[in-house]
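Written out below as structure tokens is the structure these notes cover.
Missing here is one protein chain; the remaining ones are kept as they sit in the complex.
Chain IDs A, B, C and D follow the sequence of writing; residue 1 opens each chain.
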């Protein structure tokens, strides 16, 4: 049989990003219960939501634990330092749960100069990109009667800079689709006052708000907007309203907020390692933990699917180059959809390292008796994923 | 009264002579270590040595200069960003660019000191923190090194770094390992130079003046010590050293972002814990402190938040029950000092055996 | 050597130096007396630069030093002791002197070892040379104040109540020491409540009350003045 | 009009900062204690209120009334058993102990409540507003500002009109002479910290209703609170309010020019004030 294949897994299990890793234990124990898992040893490290720490534990995994393959998930703050470390060390790494632009561009020396961008040898990433989220958002807005005036809420962090980027972010695409964008500028996370943005939006007659704030900032913004009589027809927000708890924190004002949906129990995909459907996995999670499903569950699961798949196609599992080749050659039908590094839908510079997964749009709907459900309302780009309703304007 | 022998001023003790030899041996050992140690050990030592260097500079500032700064992350961050900026934008080799890290921190220290020296005690501490925040927020606007997103060192720059080729062939290792060894050697040099330099400084008359200023500023001025200049000296020297270390740390990490490089927890709080747990105002203290810190981290890091909780509790306990730190406890009991700076007057009347009080109280 | 011209200083509403004017010729020993709180120590602080005067002018050897910082005045030749001893408490007695000698004269440490040791011998501190000064008794602290001031090799020596609390024998040897320093050509200004000690050294006496110079002159005359006895001793004779 | 609105919003924001800072100001004024865990205690109090609200379904405003005495007791005990041992001339020991507390507290909260953002349910009042001639002022920010003013007035009353306040000031001037008046400094310090913790509870209420919170957001607000205290001047409560308002207005003005400068502008205002007046705007006559 030989030695077990060593997988390193880094995620933010404590600290501000811990919600992303909430399902880790569930997924890991699921994985461990599989037959195929007998060939693997998974070493889990906590980044403590700290990029410095993420890089450190990645080094430790490579150097001390001598892992064969690194897996890493959740936000550029975690994926980028780990991927940079692996790339420098020549250890293959698969990452996910970060839009590919902040992942790819964020690791380039000069993010402002596309001519200097270089592909990676050992880093692979599967997730969607800004072009997808823009397409989904605009399609959602198209379902409503609006003046096509959009206000942007982009913080000065990995995600915000990517979303607001004048070349690869929202601005060029929105203008080409006939939207006007009011972008007051990058603000720092944990800002206590958004009246400048609200005033700018009011002045620009904004009817649609979009952006990628962190949860406390969106709560502050949204509450202040209501107080100051700013009532847009649609608010499509990334990151801040990813998790149901964050929406619940908004009280009843969270109803009909919209967001991109990367994974849900109604996604028509099945796991390649245990055959469970997306719905099965979500139900199992709720049964095991008593908690509502969240989107990262599918992607963390898929991370292990891809690892198993790639290692299965590698003859010498201690040779990083072979593993990298195997990953690059993947054609995997996973629980988050098809993963293949064939460059589909990507600009040339990112084609070797990124695989895009499907994206649809959803709205949070207030349930009778409290709590929210995420209902898919837009699937033009991915007709195979069923919708559960249509886009409704904010009340 | 006749002199029975001429007077002399001595600092060395038996322990210090032994310690000096051991230190020399240790330094040599550290330098040749890459020949037979594992990469894991080299990396752990890199972490230990760089944190130790940061701790020594904070110790110089707070323990010897009485300047309790909680804004050292400003210098780590600016040093790191100076490195990334010159490497990425000007294409300079990272190794010489490290010097710019120190220089950038030095430059930043001048306005910082000009401002913060107007304030005392707690006001001083908080103003250094605010200044560090201002620098962090300003650097986060610097778009060509990634703004708030941060950036990575291009592989083209790190791959062909000075000396790495030579190290690769010397130890027959891959380039990632060669870079580790290079960074490690630089860290060894920096730590040895820092401790040596600090010890040298304390043994010059400036070291005496530092102690005098810390004890009573008025009296120090009245005997001709330029207290203001001592404060500037200490502040600028530790800024330079902290910036240099910051550059080195991020050279090894190869990825930077404002939140990471200007982290008050990583570069100031931990450093303060290290110094205080070990014993502030001694060169030995930070050395003990880093060992405790590293041991804790190794033992507890996998327990996430528990690790930080234990670290916090130990810091509190030391402050409450052993304010002079672990080394203070040890040295009070045993009287041992590895880096003695006390000048002892000997000879003359003191060489008469019938002076009962003439024994060393220090 | 030293000349003060209408020097004034107040702390808020409290005036502690009120138009103080006097001069001390080179080589003289001047005593200052006055009740507690008269402003004697404050006057020293003004002369040494530890405090800045509100008005007036201070000259040292013909140079205007009114705005000169304390540390430069030390290098210019002023040495002082503090009424409430301020040893560098974490340093030993010897190290205290080394700071003063090497900075106060701007010389290397090696060059001043012997002179420090000599001063320790003269002031009776040699046996305590390697004791941490924080643990000294008050008497030794006062000795250290004197010794440290001497270590800067001053031309003008300011002594603030260094004889208080000494036994008669100690007081006598202190007087001898100071007389010897004085004989060596050092100008001395000495604040002291122990009058007999003071009077056996100084050539002139200055009386300060409420920040004002009440009288200045030969000790005998001053002591005979009824006003001074009234103010200072409080004894109706 | 927009500028006027911007300034007004800044003033209201300043009320929140002043509320964060008021307790700090009291503790700093009475015993020169720099409490680096102050922000985390506010977050902890917010969790305490949240716990009571979710367990009993009571209104957060009512929960504060119950939480405040508990927090008083906690502050009292903290000072008596821990902080009294480290206050003194040296700034380092209290700095370090409270920093340790901050680290411990954040992680205890993380272990007990997870990293999820939470919010105190406040119902429709959270989004209600008053329209004053084209300017919308949120009811919640107005309430926050009003509470800050009330807290400042109350502190002033306690500090300057009561026997306890005299004891606070006397102890602050000179603890050992105060003990000659029958004042036990350690006890006075404990009461001061207790009162500060009552204010912490009030601050927690508004922090928790204004926006969502999680175990890690304490330190970010602490720095503004410190700035407010310092530029206000040691021991001046109205100064603290003024300091909060200066930071708040600087932030909103900065942000109106460019959101990138929002937080930066607050810090720069702080540095500028200190550059001109190193002892703050309204320093106590003697120190």
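Following the convention adopted for this analysis, a contact is a pair of C-beta atoms (placed from the backbone, for glycine too) under 8 Å apart; a residue touches a chain by one contact, two chains touch by 3 or more.
Convention: contacts and distances are computed from a predicted model.
Think of the chain that is not pictured: of "Diguanylate cyclase", "Dihydroorotate dehydrogenase", "Amino acid/amide ABC transporter ATP-binding protein 2 (HAAT family)" or "Ribose transport system permease protein", UniProt labels it "Amino acid/amide ABC transporter ATP-binding protein 2 (HAAT family)".
Contacts of the undisplayed chain with the visible chains, over the whole complex, involve C, D. Checked against the full complex, the one of C:2, C:24 or C:38 touching the unshown chain is C:38. The chain not shown here is touched by just one of C:72, C:90 or C:193, and that residue is C:193. Of the options D:1, D:55, D:132 or D:180, the residue whose C-beta touches the omitted chain is D:180.
The chain not shown here touches subunit C at positions 12-14, 35-38, 135-138, 161, 164-165, 167-168, 171, 193-194, 196, 210, 230-231, 234-236. The omitted chain makes contact with subunit D at the following residues, 163, 166-167, 169-170, 172-174, 176-184, 235, 284-286.
In the analysis below, only the chains that are shown with their structure count from here on.
Among the chains in view, B has its Cα centre nearest the centre of the complete protein Cα set.
Averaging C-alpha coordinates per chain places the centre of subunit A 76 Å away from that of subunit C. Averaging C-alpha coordinates per chain places the centre of subunit A 40 Å away from that of subunit B.
For subunit A, residues that reach two or more other chains under the stated contact definition are 14, 156, 186, 188.
For subunit D, the set of residues that touch two or more other chains comprises 107, 110, 260, 263.
For subunit B in complex with subunit C, the touching residues are 1, 6-9, 204-205, 208-209, 211-212, 214-216, 218-227, 342-345, 348-350, 355, 357-362.
Of all residues in subunit B, those touching subunit A in their complex are 38-40, 43, 47, 87-89, 137, 140-141, 143-158, 174, 176, 179, 253-255, 257, 259-260, 263, 265-266, 301-302, 304-305, 308. For subunit D in complex with subunit A, the residues that touch the partner chain are 2, 5-6, 9-10, 13, 16, 107, 110, 114-119, 121-123, 126-129, 131, 136-141, 210-214, 216-217, 220-221, 248, 251-252, 255-256, 258-260, 262-263.
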